[in-house]
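Below: one structure in structure tokens.
Apart from one protein chain that is not included, each protein chain of the complex appears where it belongs.
Letters A, B and C mark the chains in the order given here, with residues in each chain numbered from 1 onward.
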Amino acid sequence: MNMGASTTAPWREASANQTRLAFGQALLAIGERESRAVVLSADTQDLLGIRPWIANWPDRFIEVGIAEQNAIGIASGLATTGLHPYVCAYAPFIAARSMEQIRNDVAYANQRVVIGAAASGISLGVAGGTHHALEDLALMRSMPNMTVIVPADVNEAYHATLATLDIDGPVYLRLGGRTPEAPVTEDSAGFTLGRASRLRPGNDVTVIACGAMVELALKASDALKAEGIDARVLNMHTIKPLDREAILQAAAETSGIVTAEEHRFAGGLGGAVAELLAVERPTPMRMVAMPDEFAVVGPTVRLREKYGMSAEAIVAACKSLVG
Amino acid sequence: MNMGASTTAPWREASANQTRLAFGQALLAIGERESRAVVLSADTQDLLGIRPWIANWPDRFIEVGIAEQNAIGIASGLATTGLHPYVCAYAPFIAARSMEQIRNDVAYANQRVVIGAAASGISLGVAGGTHHALEDLALMRSMPNMTVIVPADVNEAYHATLATLDIDGPVYLRLGGRTPEAPVTEDSAGFTLGRASRLRPGNDVTVIACGAMVELALKASDALKAEGIDARVLNMHTIKPLDREAILQAAAETSGIVTAEEHRFAGGLGGAVAELLAVERPTPMRMVAMPDEFAVVGPTVRLREKYGMSAEAIVAACKSLVG
Amino acid sequence: MAVGNEVRSACRYQARIMITIGHHDCRLSDDRETGERMNEARDELLKRLENEARLLRRNLWRALRAGGGGHAGGSSSAADMLTALYFHRMRLKPSEPDWPDRDRFVLSKGHANAALGAVLAQAGFIDDALLDRFYHFESPFGMHPDIKVPGVEMCTGALGHGLAIATGMAYGARIQNKSFHTFVMLGDAELHEGSNWEAAMAAAHYRLDNLTAIVDHNKIGQSGRIEELISLDPLADKWRSFGWEVREIDGHDMGQIVDTFDALPLKKTRPTAIVAHTVKGKGVSFAEDTYLWHSNSVDDEVHARALKELGGA
Partner (left out) sequence: MAVGNEVRSACRYQARIMITIGHHDCRLSDDRETGERMNEARDELLKRLENEARLLRRNLWRALRAGGGGHAGGSSSAADMLTALYFHRMRLKPSEPDWPDRDRFVLSKGHANAALGAVLAQAGFIDDALLDRFYHFESPFGMHPDIKVPGVEMCTGALGHGLAIATGMAYGARIQNKSFHTFVMLGDAELHEGSNWEAAMAAAHYRLDNLTAIVDHNKIGQSGRIEELISLDPLADKWRSFGWEVREIDGHDMGQIVDTFDALPLKKTRPTAIVAHTVKGKGVSFAEDTYLWHSNSVDDEVHARALKELGGA
């Protein structure tokens, strides 16, 4: 596995190829730069790797216990006093259990609260339906004022977390999911909020992916290339606000759009793209997403196979659009 | 206002043209027929008009206090013992505050729990953002096993509630919103779960509406008729499971589809239709929905004007598709 | 961490603020020194606060009339304590509502916004004319507090949110070495919401003695008497077992209210819960102690009847 010179960065090593740990590592950089940053844990001190933060800045660390609603309420209150809270939590709980707190205390009141939501999608495959977060994008996207980010790898998770320094409002950072074997984004490439990054050119068909699916979109694109199909790949790391231009351009320049996400069909990335295109430019689409059922238990890789969260599924979807 | 012979039904009078009260009235009929039915209130005894139930069947009534999460958990436990709980609640709270309880205890465990969610949309206009339920369809639609119903008037609310006698799983009944001046559905027509009802024929353009917007869709259709445009009107009372056939047929037979709902753009009825069409049959759409912002305070009628929740907006949307 | 005692004692028994609405800035001056004068000042203070509370009730009914109705019950039961907070206890600068060192108040029972609006108008945070725009189209003064209104600290209305938010504010004061105190007012039926108990447990763990929760214990929710909905008894024990210092008071006795506010924190290293026994709808006989006036319509005639009882025009 060759990750280039930048692989030597200590944060990268400490992230162990987990976006949730990259979030914790980025917090350390934020802690140095921004004295207003405060970290909250809901009994999640290891999950997001924040023990170094606790050691460095015990006065700017708050443990709330297993109380996700409280984490959001307290974060909102802290934010009103001028602090910048970062809530470390499990995606399956923080999004759904605290939905109303996020809507009212954070989104409606438009407070600067960043939620690091680990264990999203089917990262916790063996843990079953209570622990799969397959509707969190639908939930978070439903609220005004929210910024919703789904990093594709540790590099992007790190830089997206740093980017929150400049976001004066609520942010949901969706962490977890498949960890790519090699980074899919460039370490130096920085992260531009709200701007999809075009990872592959191509004018036959477009794959718009987020999070763990970006790696598979790239693999699919490579496989299609071998068959003479040029599949554009957009890494749609920001689900909200959506990069409308990049999508409309793709719709104009290619024969159709495949979305790929570790989320159920309803209301996620595919839904967001479909809503835009239906109104602005009707375009054939395929959606690679989790079916409308509660997933079985099992190792995440097996679940991905079972539910077609694969490069092959993306390839097939692309072909059906250019065929 | 002429509502025909059926207007003399006592339940209709008691409903006072409010879908939430029609729900409470239907419960009285259910109470007679189904001894397993149990009604739960979260300090909402008047909101859904359940005082007669409490008087009739005190042993089958449970007050949980202002504790929406608890209402869902208790309902789930009751359901496991063979009872059929009906939870009476506020839409802005029950959907978001209890989101995780609904997902786990009701949808994942697939329990027969019916949620009567009053005060949806911007029914509580003067109450502001904490009390507007403009993302509840996105939330409820995101979960497997859920049935999501949005009645268009008191008649449909009454019959949809009766229909829950035959739904062996979780149901979210979205109540509230504009009360039509005259009923838009036929008293005798019954309610067929999952089957959109075609209220107007027409092959130029289609309006798919739900809830309070159905009346406006009819008005829009009438106005368009005067201009020589035949707008089909589908009352999509069941958001989940969605009537795919009716939508695909409309897409095939008319020039485009306008959706109309008292919900934000993201993830609601428009989103559901867009997701389906993008994959099955790309079709030009317009969405009449609430914008991605927290609505201002004010009387509901004024908010509807401000945000274009009007027959005029539907007319304009239809024209832009046939023009 | 805690509100410095020097600072707090310096803002007790102020005279000027009672006289001129909208001049809270002056609260740090005019301290009375001798016991004699303090006693004198106290009588004067209580009288002024009681007058201000009467005005507050008239103003909130005025708002209800403007809105065609609203939450008379919970607004009225809270009126005396709101008066004592805004006209005595809290350090505030109405001319600078975002003054970083201001004390914080969160109306968790946000449906009592008519009372909050009234006190904010009386204190000079907002234009008195706004009271006549209650519930109006695009008014910032709706059924529930909106953070965009000067003096309002948080959008509330959904019950069970305020205590966690106030805990965050109090913790924020500690982190930033600020001496402001955070108050949060809770409905009693609101305490059914479990989110309150999460926050209660946490605030005690954090030893936030710069945090005070006031429970407006009027014994009534929306659908009826709390005893018949879900009983809260023994309420003080609940708070104590969650680590709070508790005092029960008569929430309409201005002397008890002021004395309790002046004694905060009741115990070092503990947050304080004031369980204030009140009467829902207090001040207007037909609205008193009935769930029917939790929220109700108010037309000109009802308003006139209410105002008559409140000594208004």
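Following the convention adopted for this analysis, a residue touches a chain if its C-beta (ideal position, glycine included) is under 8 Å from a C-beta of that chain, and two chains touch if they have at least 3 such contacts.
All values reported here derive from a predicted model rather than from experimental measurement.
Chemist: Consider the whole complex, including the chain that is not shown, and state which of B:48, B:78 or B:160 touches that chain.
Modeler: With B:48, B:78 or B:160 as choices, the missing chain is touched by B:78.
Chemist: Among A:65, A:169 or A:308, which residue is in touch with the absent chain?
Modeler: That would be A:65, which touches the missing chain.
Chemist: Which of A:20, A:103 or A:131 sits in contact with the chain that's absent?
Modeler: Missing-chain contact among the listed residues: A:131.
Chemist: Considering the whole complex, not just the chains shown, which residues of subunit B touch the missing one?
Modeler: Looking at subunit B, the ones touching the missing chain are residues 38, 59-60, 62, 64-65, 67, 69-70, 72-83, 85, 100-101, 104-105, 108-110.
Chemist: Could you pull out which residues of subunit A are in touch with the chain that's been left out?
Modeler: 41, 43-46, 63-67, 69-70, 92-93, 97, 124, 126-131, 296-299, 302-303, 306
Chemist: Tell me which stretches of subunit C touch the chain missing from the display.
Modeler: Within subunit C, the residues that touch the unshown chain are 192-199, 201-202, 204-205, 230-232, 234, 237-238, 240-243.
The rule is short, and it goes like this: only the chains that are shown with their structure count from here on.
Chemist: Could you classify the connectivity of these chains, where an edge means two chains touch, as line, ring, star, complete or other?
Modeler: Per interface graph, the chains form a complete graph.
Chemist: So what's the Cα centroid distance for subunit A and subunit B, whole Å?
Modeler: Going by mean C-alpha positions, subunit A sits 32 Å from subunit B.
Chemist: Would you kindly tell me how far, in whole Å, the mean C-alpha position of subunit C lies from that of subunit B?
Modeler: Comparing mean C-alpha positions, subunit C is 38 Å from subunit B.
Chemist: Distance between subunit A and subunit C based on Cα centroids, please, to the nearest Å.
Modeler: 42
Chemist: Of all residues in subunit C, which are in touch with two or more distinct other chains?
Modeler: Those would be 155-158.
Chemist: Could you pull out the residues of subunit B that touch at least 2 other chains?
Modeler: Those would be 93, 97, 129-130.
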